[in-house]
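What you see is the complex with one protein chain gone and the rest in place.
For chain A:
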Amino acid sequence: MAENFTVDATLDVRGESCPYPELYTLEAIEKLEDGKILEVIADCPQSFINVPASCKRHGHEVLSKVKDGTTLYYYIRVCK
């Protein structure tokens, strides 16, 4: 599931609730160049649906999700 890749930036949205996990993720992606990998750490269940859906919609690639208890780690490759 989790391959070995290097993360370029980490966005920690634990404790945040909608719509901010999603908004912050899209804004963080804006700051990154093509091909960079963003790690998003989230614990709001609603964001488990919204964040990957919005990333895909904007054409970025969700590489993997790692679930650790009630926290999710997303790895998103920026595609510009």
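Criterion: a residue touches a chain if its C-beta (ideal position, glycine included) is under 8 Å from a C-beta of that chain, and two chains touch if they have at least 3 such contacts; residues count from 1.
Methods note: contacts and distances are computed from a predicted model.
The protein name that UniProt records for the chain not on display, among "Chromosomal replication initiator protein DnaA", "Molybdenum transport system permease", "Tryptophan synthase alpha chain" or "Selenium metabolism membrane protein YedE/FdhT", is "Selenium metabolism membrane protein YedE/FdhT".
Counting over the whole complex, chain A has residues 1-20, 22-24, 26-28, 37, 39, 43-46, 48-50, 53-54, 57-59, 64, 66-71, 73, 75, 80 touching the chain that is not drawn.
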